[in-house]
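Just one protein chain is left out here, and the rest sit where they should.
A and B label the chains in the order they appear, each numbered from 1.
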Amino acid sequence: MILEFLISAVGLGALYALLTIGVALLFGVLGLMNFAYGEIILAGAFAMYLFRDQPWLVALLMAIVFAVVVALLSERLAFHPLRNADPVTLMIASFAVSLAIQSLARMTVLPRTRGVAPEDFLAHRVDLLGADVSVLDLLTLALCGTMLVAVAWMMGRTSLGIQLRAAAEDFQMASSLGVRANLVIPSAFVTVGVLAAVGSAVLVARQGAVSADMGLQPMLIGVVGAVLGGMSSLKGAALGGFLLGAATALLESLLPTDLIAFRDAFLFSALIAVLVVRPQGLLSGAKVRVS
Amino acid sequence: MKKLGSVTGVLQTPVLLIALVLLAALVGVGGDVTVARVATLAIVSVVFVTGLSIFSGSSGVMSFGHVAFMAVGAYTTAYLTIPVNLKAALFTNLPGWLSWLVDAHASFLVALLVSGVAAAVLGVVTSPIVARLSGLQSGIATLALLLIVYNVLNSWTDVTRGSSSMIGIPRNTTIWLAFAVAAGSIAAAWAYRRSRSGLQLQASREDYWAAQASGIAVGRHRALSWILSAFVCGLAGSLYAGYLTSFNVNSFFLTATFAFIVMIVLGGYLSLSGAVIGALVVSGLQELLRRLQDGQFTGGSALPAGVADLILAAVLLLTLIKAPLGLMGVRELVLPRRRRRAAPDDDATEAVTPAAEAPTQAARGA
Partner (left out) sequence: MVLSITDAYLQYGASVMAVQGCSLHVGEGELVSLIGQNGAGKSTLVKAVMGQVPLHSGTITVDGHSVSDRGFSTVRKRVSHVPEDRGIFASLTVGENLRLGGITRKDKAGLARDIERELERFPVLRKYWSRGASLLSGGEQQQLAIARALLLDPRLLLLDEPTLGLAPIIVDLIFDVVVQLREEGMTILLVEQNAVRSLEVSDRSYVLQAPGKVLGSGSAAELGELPAVVEYLGFSPAEVGVTR
């Protein structure tokens, strides 16, 4: 029972951490609080729906392709011309991008919710050290955990990662050292696309459905996690997302049912409190870039 | 800073704006049922965006949460004007401490006022947030406010009917009532801009810390404008409910927020004229797009739902890229000077409000 809960809580934490990094990375590099992140996830989810009859790994690969393409297109068409705009303008622009992609999806392929039958292997339950664990929870944990390790490796060990982190901290200094905006910004969007795609694969498996507005919740989770963790540091953001996920799992098993409906209200009240009292985030000691 | 000139000089802008709204009202009165409906809702939008402009236009801080005030106004009006016997049938599970809601009843004008006050109360409660936050953080916090209000309205089923519609609100909003409220709101917004508090707040737009250092209590002025704008947006919500006679919680969420953002950004969020013109222009555009989507221009073949939203999003993006300060920038509507076509530069300097400058500089920050 406890192990079962732990795997589910840690898995949800890892998923939320993944979502949060996607938001925090673009915020760090571009000052962009990207509300179109949800629609990048939508792109991945749509691929999972489209290729639902293919082997699951093929669908996942296609989800990555779809999400990366949408992420890069949004950069090219909307955010590139606004590279020198202030963060609020960027945020409004991302609203527009979000609505545009959602409308496109509604117009063409997703006028209504589509069911995606869960893969057979996900429905199984396995016996792990005496606990009855669902394969879905295991997959969430394994996939998101792997992605987190991969992102940590890329950020910490590769030249691109160092450049991304430098650009996230001080874009002007980084570019005066020769870090190229035209390399770093698209790379950040590609990374975000991959993260979103993996997130979407997990979300589709958990929800069993795809709809045009499915990106809203995960996007909001990413924003809340990033603010809680401190938007300027990826590590802080990931930790913020992880704790948010773990806390959600805990709350959902502890809170009485009639209060669970108000979970968002509690969450966003906490968000406002953090913004007002501790704008640098709960977990970060660093100074945050204000407005 | 321009000295307060002749009375006609000072009142030129609000009078012109009210005349514009009057024009919209006359179009509505002269037109068929559909036109009347579009005109009335456009004027309700003017009220809302004028309210939003009282805060955003003076402080330079964008808010994504004002629709929450509109929601409070609409729900208040519903509670106060739905006939008592219908209410008893609609709300069978009211918690004991709210059971008085069933019997509460007021005339529409009283309900309108109470709706504004109720929104203003939420404004008072939330004012410490905007008093302390700027830029992006304020944007996120105001959005969070909207999400909280939406979540509560959507989940507190016993009191708010949750995702079911509020129905049975008597239609009390006439186009002339909407016009009267819009005119009053424009006058109030203009009066606030010219007031001491409004002028100081506009001075803080350029440089928050410089204004703070020179003794301007930016937080207090922001809170004041926030509460005033909440009141006006509450009125808009009340008019909305009193016109449509039924509404759903989803009317007060991201779609509405987005539409109002398009209005204020397209018009120019720093200028009251921009807000009013943006509301009228975008309302008209939305109706055109609705007809396009229904197939009225394509020989009856309906376009897929979503086309209108897509075009609206494209309009917003183009505005942000090509003219981030909107159609009006920091200018206000004035009559052309005696020379029929004054040089554009000359015109601009004449029309500029006090302490006008590029807000993007201020917002850009670090």
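The criterion applied here is as follows: a residue touches a chain if its C-beta (ideal position, glycine included) is under 8 Å from a C-beta of that chain, and two chains touch if they have at least 3 such contacts.
Everything quoted here is computed from the prediction, not taken from an experiment.
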item: Identified contact with the non-displayed chain, of A:Glu4, A:Glu119, A:Glu169 or A:Glu252; value: A:Glu169
item: Touch with the omitted chain, as defined above, among A:Ala14, A:Ala47, A:Leu141 or A:Val179; value: A:Val179
item: Given A:Thr140, A:Ser211, A:Ser233 or A:Gln280, the one touching the chain that is not displayed; value: A:Ser233
item: On subunit A, residues whose C-beta touches the chain left out of the figure; value: 159, 162-163, 165-166, 168-170, 172-174, 176-179, 233, 286
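Here is the rule we go by: only the chains that are shown with their structure count from here on.
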item: Geometric centre distance via CA averages, subunit B-subunit A, whole Å; value: 32
item: Complex contacts: residues of subunit A adjacent to subunit B; value: 31, 33, 77-78, 81-82, 85-89, 91-93, 95-97, 99-100, 102-108, 111, 216, 220, 223, 227, 261-262, 264-265, 268-269, 271-272, 275-276, 279, 289-291
item: Sites on subunit B touched by subunit A in the complex; value: 62, 128-129, 132-141, 144-145, 147-148, 151-152, 155-156, 254, 258, 261, 265, 303-310, 312-314, 316-317, 320-321, 324, 360, 363-366
